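One chain of protein is taken out of this complex; the other chains stay put.
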Amino acid sequence: MGLKVPHTTNYLTEHFGDDGFVSLKGYEAQGGYEAARKALTRMQPEKLIELVKDSGLQGRGGAGFPTGLKWSFMPKDEDRPRFLVCNADESEPGSFKDRILLERGPHQLIEGILIAAWAVGAEKTFLYIRGEYSEPARVMQQAIAEAGESGYLGQGAMGTNFSHEVVLVRGGGAYICGEETGLLESLEGKKGQPRKKPPYPAEFGAFGMPTTVNNVETFCHVPHIVRRGAEWFRGIGTEKSPGTTIFGVSGHVVRPGLYELPLGTSLEQIVFGHAGGVPGGREIKGVIPGGMSMPILPAAELDVPMANESLRERQTMLGTGGIMVMDDTTCMVRVGCVIAHFFRDESCGQCTQCREGTGWMEKILNRIERGAGEEGDLEILLDVSAKMEGATICAFADAAAWPIQGLLRHFRDDFEMHLRHHRCPFHEGFRL
Amino acid sequence: MTVRITVDGAAYEVEEGRTLLQALDDLGVLMNGVEVPHYCWHPKLSIDGSCRLCQVEVEGVPKLQIACDTRVTDGMVVHTKSERVRKAREGVMELLLVNHPLDCPICDQAGECKLQDYAFEYGVQHSRSREPRRALEKRVELGPTIVLDQERCILCRRCVRFCREVPGTGELVVENRGDRSVIAAFPGAPLDNDYSMNVADICPVGALTTKDFRFKMRVWFLDELPGVCTGCSAGCNIHAGVANNRVYRYVPRRNDAVNETWICDAGRMSYREIGSASRIHHPQVRGADGRLTAAGLGDALAVAAARLRAAIEGGGAEAVAVLASPHATNEDLLALRRFLAALGAPPESAGVAVPTGASDDLLLREEKAANAFGARALGFGGADAVIERVRSGAARVLLALGHDILAPAHLRGDVSALALLDGVILLDTHRSALERIAHVVFPARHALEKLGTLTNAAGRVQRVQPVVEPAFAAWSEGEILLRLGEALALPGFEEPAAWDPHAVSKSLGEELPAFAGIDVDSVGHEGLPLRGESA
Partner (left out) sequence: MVKAVKPKKAAKSGAISGATRKRIAEEMQKFPQKRGALLEALHLVQEELGCIAPETARELAEIFEMRAVEVMEVVSFYNMFHAAPQGRHHVHVCTNLPCSLRGGRSLLRRLEEHLGIRAGETTPDGRITLGREECLGACAYAPMLRIGDTYHENLGVELAKKLLDSLE
């Protein structure tokens, strides 16, 4: 029980082995809040946004949108109150990086929030933590209080005229609240059903006010960029995807855990070099590279650098960097059943394609796994998944469709064997 | 400001700021030349954007766009019939049918079901799904008027938005999430408002049905005939659903100048007055034994004329007290004006009593009579002066069109003041305490049994036409007055022509400037405001 310090560390997780780092004192001892002081006292917001744009930082919540660009969408010359939202609703299966950033580096996050708030002129940040994360919420609440007592948050931060407040909000348990407009609805005390866009959050966000929503990890990179500059940041990772990220490795590996590595590190290097490969002398069958909504890659494609530009060529994406490794005993139909069940369960139910398509896919997959699959089922699966893609209010339906398409793209044989033999030909690695 | 858009090759000029569906609806071409099927969108409710059926292709935009939530821009080129659009619609339809029960043969909505219609239209009559369908509750009483079949619901949320946005009562929500979502009300707080039954009209499928109409009649046997609700003076436009010469229901007929697409529950249920058992079925005459007995029209006219003549001979026109009906048509009331003129009495000497009841800011009007405004526009005066003439003994005979004088504002149902009269002559549709003391009774037609016009509370003149033929002898008040004038040999009533509401209607404008150019034929199905009225 308890949280494991990452196996490999870099600037984000460098001090996570130090229990003292969780406290304000410990954080300050490592140069904490110096970047915020620099930003708030010596940098104009526009310059700060330019810096983040120059750094090439991309959002780490799954979509990989350029952070500086997102900040620049906030309306200029307007006196409506504006808000920042920190998306800590980490719920993507296979992802657990935000949890450690919250638990082991709370002040790093608060510093990132403070700098971003200065850049976009936000008076308040809503830190939306998934309801199940009670320990991270407890740590964050304490850190927020400390930062307030020490003058980092609240009236006149660090002796400047800038005031900022961080409000912690506990979610109620719904994956869809990770979608930024679903989160905004939830934040307003409603069901977390995503909003139609436009209007986008920068125009009409939390409580109808201009709002920027960023992921926990995204904020955490910001103090380091401010402290060491865009060029330093661009020196890590790939040209198009700079910086590190925290990969979460789970499933059939010797050393499951968190690994902070530069973007562009090869999947092979992560799975074998860092996570120790597959236990028991078995072979790898497939790896999901970026959380459960991202299509799987077969063993032959593990040479891929873990960055969006290279993963897209393999018809998948970095997502949240949650790497799930499956060995050669794994039945990919059964994997499909688990994935489909999750998405059916978590669909908010607004859009027809998503509400009905997720359930239909799950039923077909369960039937195939039971041995009752029929000719034409795979075509229907592909057809349903195609109908769900790109046609709904939010990207949830895409996230539900892609992994099933990925399984059929690379492991069609598994499905056909079920159809031919009218039973699951695999050892029961896990029962459904 | 307007912008130009092109839809399927046809150019349109539309108002800026509208969405595509709104713009097509404004033009009157939506589902009437330009087919963009939709479930969650409704012209009078907020935009939901969730059914995803109204996807269209907009040139220059890579993804298909939902027409309900895409704003028109100048030069926008839209395709609604392309292969991509057709396939997208097919996809949505098939997914909607995955869990939809195949119980059309026993579904009340069959025949007016948008799911059935579009499924047929887009060639997806069944889903390829062979999986077991979602099992949910088939009969949930949402409130006193509405029953929900959860399995048939396609979760368009029109009913939820209706309750929030129109009556403002908000009883309904979507409970749970994903494919477990169901429409629900709070325990102990059922769907119960003055407009509740509209949810059955806007439900595109057979999920919400009214307890009143459920299982009564297959809709394809119904003729949907245009009419006007007579429940109050709002004059809500309706379709009367008629089969076998019987009205089975009213549903609202869209008229953005009057009732948009809604009708109140009380008005909707007022269809029952037409076939009510308390209709007056025969002309009746009170005999020597003091009892009312059925009589022929000629006998009734002769007795009525004799009573009137005696009164006039004794005290002139002053001796006849006249009550105009706020339920009769403008044409009937014009006939009454002429009758009074022939007696030598001004129109304002006749009074009009109007029953009243609850009102609100939406549709419900205080005056519970369809033509109260029209009766006043035709110059009739107050009812209390007429009663005063009766009480003072100046009037000896009462000629009453309708029994509204019994209303709480006037006699409060107490007819003792009328008992001393030498004669009470009643033209009425329904039985009442007034009928019980009348000397002569003529059965009148209900407004939906005759041709004519009614003027609503906002001064809008609207047409009614016979949607059913009474199964008994009944006449328009105007026709009875014509024959009564003849029996009395009143000037101008000698050898009267047959009752011709068209002709009478045409002369409304000649005698009353407010009706200039307005008659039963010119008002069309959506009505026209009286001159000087903004309605």
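Some observations on this one:
Labels for the chains are A and B, by order of writing; each one numbers its residues from 1.
Operating definition for what follows: a residue touches a chain if its C-beta (ideal position, glycine included) is under 8 Å from a C-beta of that chain, and two chains touch if they have at least 3 such contacts.
Being a predicted model, the structure only gives us computed values, none of them experimental.
For the chain left out of this panel, the touching residue among A:G172, A:P199 or A:G235 is A:G172. Residue A:G94 is the one among A:G94, A:G264 or A:G357 that touches the chain missing from this view. Screening A:G26, A:P66, A:G154 or A:P256 against the full complex identifies A:P256 as the residue touching the chain left out. The chain not shown here is touched by just one of B:R18, B:R89, B:R177 or B:R389, and that residue is B:R177. Listed residues A:L24, A:V120 or A:M292: the one in touch with the omitted chain is A:M292. Contact between chain A and the unshown chain involves residues 1-2, 4, 81, 90-96, 98-99, 130-135, 167, 169-175, 186-192, 206-207, 209, 248-252, 256-258, 288, 292, 322, 324-326, 330, 335, 338-339, 342, 345-346, 348, 429-432.
Annotation for chain B: contacts to the undisplayed chain at residues 170-177, 184-189.
Keep in mind that, in the parts below, only the chains that are shown with their structure count from here on.
Rounded to whole angstrom, the centroid-to-centroid distance between chain A and chain B, based on C-alpha atoms, equals 56 Å.
Chain A makes touch with chain B in their complex at residues 174, 191, 196, 344-353, 355-360, 363-364, 367, 376, 380, 384, 387, 390-393.
Residue ranges on chain B touching chain A, taken from their complex, read 47, 49-53, 55, 63-64, 69, 88, 91-92, 94-96, 98-99, 128-129, 131-132, 134, 154-155, 174, 176-181.
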